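The complex appears here without one of its protein chains, the remainder shown in place.
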Amino acid sequence: MAALPHHEAGAIVLEQRFGWRWAAGFAAALGGVLVLAVACAGLFVWGVGVWGTNVPYVWAFDIINYVWWIGIANAASLLAAALVLRGARWRTSINRFAEAAALFAVLCAGLFPILHLGRPWLFHWVFPYPATFEVWPQFRSPLVWDFFAILTHIVVTALFWYVGLIPDLAALRDRARTRRGQVVFGALALGWRGSARHWLNHQKAYRILAALVVPLVVFMQSTVSFEFAVTVVPDWHRARFAPYFVVSGLLSGLAMVLVVALLVRTLLGLHELVTRRHIDIIAKLLLANAVVMAWSYGFEGFVAWQAGEHAWHSALEKVTGPFAPLTWGAMLGTVGAAQALWFARVRRSAPALIAVGVLVNAGVWLDRLVIVVGGLYRDHLPSSWGTYGPTWWEAGLLAGTIGLFCALMLLFVRFVPAISMFETHAEHGGPGVRPGVRP
Amino acid sequence: MTEPDDRRIDAEFPALADLLRTDRRAVLKVMAASMALAGLPGCGPAPETVAARGRGVPGHTPGAPLVFATSLTLDGYGTGVLVRSDEGHPTKIEGNPLHPASLGATDAFTQAGILTFHDPDRSRAARLDGQPQPAQRFERALAQVADEVTARGGEGLRILTGPTSSPSLAGLLADLLGRLPNARWHQHAPLGPDNRREGARLVFGDALETRHDLVRASVIVTLDADILGPGPHQVAYARGFAAGRREPEAGPKTNMNRLYAIESTPGATGARADRRLALPPSAIAAFAHRLAVRLGVAEGEAGSDPLLDTMAADLRVAGPGALVVAGRHLPAETHALAHAVNHALGAVGTTVHHTGPVLAGPWDESASLEVLAADMAAGAVSHLVILDSNPAYTAPGDLGFADLLATVPFTLHLGLWADETAALCRWHAPMAHALESWGDARAWDGTVGLMQPVAAPRHGRRTPQEVAAALAGRPAAARELVRERFQGDDAAWRQALHDGVVPDTALPSRAVAPAPGWRPAPPPAGAGGLEVVFAPDPSVWDGCFANNAWLQELPKPLSKMVWDNAILLAPATAAALDLENGAVAALTLGSRTLRGPVWTLPGHAADTVTLPLGYGRWSAGRVGTAVGFDAYRLRRADAPWLAAGAELRATGERHALATTQRHATMAGRDIVRTAPPVPREPPAQEPPPSIYPDYAYAGPAWGMAVDLNACVGCNACVTACQAENNVPVVGRAEVARGREMHWLRIDRYFEDQQTLFQPMLCMHCEKAPCEVVCPVNATVHDAEGLNVMVYNRCVGTRYCSNNCPYKVRRFNWFDYAQDDGVPAEAANPEVTVRVRGVMEKCTYCIQRIATARIRAKLENRPIADGEVVTACQQVCPSGAIVFGDVNDPDSAVSRRKRSPRNYALLGELNTRPRTTYLARIDNPPAGEEA
Partner (left out) sequence: MTQVFRPRSTLLFRSVFVLAALVLAGVVLAGMAAVRSDRAWNVGEAPEQPVPFRHDLHAGTLGIDCRYCHTSVEHAAYAGIPTAEICMGCHREVWRGASVFAPVRGSADTGEPVVWTRVHDLPAHAYFHHGIHVSKGVACETCHGRVDRMAAVAKAETLSMGWCLDCHRKAATTGTGGARLIDCSVCHR
């Protein structure tokens, strides 16, 4: 199998016939985008009142979705970067769409900090710029840290992804039949000629970015957790939130990459490139992560038990009170579903894996809900204990961003090499280079 | 709008930009123009213009508010008020310190008077058979009637008024009846009859008015009498009660009063009682009798009851300081007992005063509504003139008054609204609101207060006096009618107008003695089956406030329910009947059945239900129509207050009731503290360290102390805050979603047999958690220690609310201020009206601070202690709230904060709140522990 994969990889973009499956999927995704548009329109016309939020539950789906998406983005980036840094041989086919998934997820996440505002058109006030009213942001607020974190994340993820693409874009340029194709891909390839110097610089840049991504991801997830940890809300005020968010975020990211990998694999018939082995490794990572997650939950309970009467009561109410179904759902989704991965048969069956991946993501989303909403269930003053119920407007935001994510993913596999051609090429011993090695 | 951020909004969201432009001050400035001082309608052009008065007003600075002294009435009793008017628009009502029923404070109803005045639903035209008529046409009709009835010596003419204490109206009607001997004046009090008067007749042989002096009372026993609850006496009684409990700064109070409350329906009195007992009304009558037996006033079975023994002993010891009060709805015999007991204990003259009637009007039976109804049925009534009363709605159901109205050839209704009665009368004429009337009213102690218009009456609105005069065939202007019945020269008149009260008009206390023939009636046999109590509603009273959105959204003191009434009953009774909050039940009483949701109240008497009156109106206006159920329909003219043998059953339906507090207990947390009356050690004041540097205060640093020992949970502060700070109304649906906007709320907790009130407002924390999380610096600490909320900077992340442990922040989920139907002229021009998407909260009335500061600076002096008074502090009848400079060790607030009872709510969070609380004191009977 020397030259075949090489052709195949390029062929995905150049020769692959995208049949009705792609069209149908894209149509469905566009439907989701439409839902997002409607949800936003209603939001702008009538205000955040269209949601079920209230006092004390001032945050709900807006922040839940944000935390969820950013977790996926972070974990996907982390995976991709780790693969690059480790130079794992089997990564090559995975990390390209892992990067893409990260980029699109962070775009989805980035919507919410703006959408959730009471006056979203003024979001730029969070950014320090010399306005005529000469007021500056409040740098002690985690929301300001978050603003910068998201910005950085978008920039770095985009660069990481794009730099990785350059050689393939060049390859596409060379294969392009129409002049338009040549010009477009050529411009995007930034004059890549595949010279040894190019390869060297490219690999340097690629690895530097990868090295940047790793700490960035930990920093990002921690920042997100600070939004809760720095408050005086009893269930939020926790130093352990940062690692907890990293772990649970990684879980959702891996699950998302797994699902995407399998879908891309079947959609594009890349059975040769995205092999069982790849899938198997991700599944095992996921499983390992789930075990850590189980430990975190246990630790939560232990700390609550230690932290005194009120904390213990509120912890008990989490698993017995009105939030119990959600709490158990979160645990079953995150920890429970992944346990199926102990069995090789499950790890080999695409439908089963997809099911697990979806369950895990749902579980992590519920986990976010239990934190964001459930965290305020037992606040300091009983007089302010309230109830919250979501509206369709909120659900629309979730469905909408999922639609947006899928749409972007589909466009990506359609128009950009979903698989790193040059690396696959190199790995499969064709003419080219091993990453970072001079030919 | 001239800030760049706003201009970009213009570009992107023109609609929103308009909302941002809601500039009420500009509107008002424009009004300066069209306004002669009396305040003519203001509907000005766009804010970009400014109109100059044609003529100046002597002694008045353009743009500065004016204050008028006048009176408002409740159940006919007057309360003196000072009304602030901005460019001719009444914007705020404060109590009149010179007036005995106010002494500077008011109740919630009085505060809401502003909104009633600005109510766009108020009647704007005379109507004949529902068709609007020119005012002249109405005057001609009136003159014609005057001629007709005069010809017949008044035969067939009946005048029906609500309860009134107005000397001028009484005088006019007396004249009228003098000239037309065959005419008759009937009076209908929806919350009547007051059996207290009848009780006095039984014992003393004279239907005397009874008033209490709680300041001098050391032991108070209330028999289903909510003396601290809403009503014309609330302000005075709450103040007296608090005075009898307030600790001197020196140390603990030695002779603190003790309150025993026997209640069927839980009320403020029971909530503040040192000992409380819940009994059905019938049992309370028997209880009263057993108490009287113990005190040697009645003979009979004393029974064994430790509580009764303690009470009796306590009362004996108190002697002249004792006070026994029976509820207005208890039978006259019970009142007779109470009167006799007070007399026997020597309390008459100290805690109890008997005077001649305060309310004007005929007191003989022939004046009752029943007699009128009978005459109407008999066709003896040709002309019925209804002045300021709504019998079609408030008459007891069994009278069928509404149907009878149709049988009278000529019916005329004068009222604020074209209400249920107006709809059934041939003629309706719009009545002038108290704030646009010349008039007078007696306070609960008889003191006469004058009414003067703060704004000129519009739409041909007139006062009852004017109609009465016209009926007598001698129409005159309202002012003249009041002036000519005022004893005194012009100087006295001007002084009385200025002060709002006529000096030395309080009714003298009369010496009384039980009539020799009087023997206490034996205790009534306990009524069988489910007992029913009809009670005024703490929010809409008898229904006259049904169209007032502020009051509809005012959480009821104990149930915290809004926008509804409910069948109130004890949790046990509800459980027995398999009913829960919000379940719709059918209540059958005799031949009538009523359906309504039930609400369980801890501490409610067993086997008893309370039906709040004032709801279920069908023609109240846009706010009050079709809210709740109408309990008047179940009322019987012969027994208007109590009924027995009712049947209550579940219908299986549910009705969503909106409440502002969903959790009733403190869940074992240290929130409302109670203390024994003995001396206590001051708690350690040293706050834990903070990583943030401390602020230094060169000038004043504002702070507040709330004395939970004085608070009676009357809600006056809540409404005052709403009126002062343009707090919008959100409606039932939004409250049900937990989105009420009140800056000041009163938390209510039920803790083992106790009901605790705690006013909650922004604590203005020294280390405010909200400040550090706001990304745009929209909520910041200022140089006088205030935690200020900058609406125009807020982007609405709501993070501050998340991080506020007291949850006192409110968010504009929708454009409430724009959509709540409260007219712009009702708003306080000194306070920004908040737009959609911004957070808001208590500001310590920063506009009042700013005004005081600027005044002080202009006069080159520091701000004096007590110069800044917050709206809630000013209105509080019991003086529970003290505000001032905590930087000044001698300020009232600093002195109060030095009390050992002073504590910071959730102090363990180290937020260092500037609003602190003084623990409530329980004063249990000797031998018992709190």
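To keep things simple, chains are lettered A and B as they appear, and every chain counts its residues starting from 1.
We take it that contacts are C-beta pairs under 8 Å (C-beta built on N, C-alpha and C of every residue); 3 or more make two chains touch, one makes a residue touch a chain.
Everything quoted here is computed from the prediction, not taken from an experiment.
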Of B:151, B:525, B:698 or B:926, the one touching the omitted chain in the full complex
B:698
Of B:846, B:863 or B:880, which sits in contact with the chain we cannot see?
B:846
Among B:372, B:448, B:833 or B:881, which one is in touch with the chain left out?
B:833
Residues in chain B touching the chain absent from view:
1-4, 6-7, 20-26, 29-30, 32-34, 36, 45, 47-56, 61-64, 698-699, 780, 782-784, 786, 788, 790-793, 830-833, 843, 846-847, 850, 854, 857-858
Chain A residues touching the omitted chain (full complex):
130-135, 173, 179, 182-183, 186-187, 190-191
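Following the convention adopted for this analysis, only the chains that are shown with their structure count from here on.
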Using mean C-alpha positions as chain centres, tell me how far chain A is from chain B in Å, no decimals.
57
Residues of chain A touching chain B in their complex?
46-49, 52-59, 116-123, 125-126, 131-133, 135-138, 140-144, 147, 227, 230-233, 309-310, 376, 379-388
Using the touch definition from the top, list the residues of chain B that touch chain A in their complex.
3-5, 8-9, 12-13, 16, 661-663, 665-669, 671, 734, 737-739, 745, 747-749, 758, 760, 769, 771-777, 793-799, 801-803, 805-807, 809-815, 836-839, 906, 909, 911
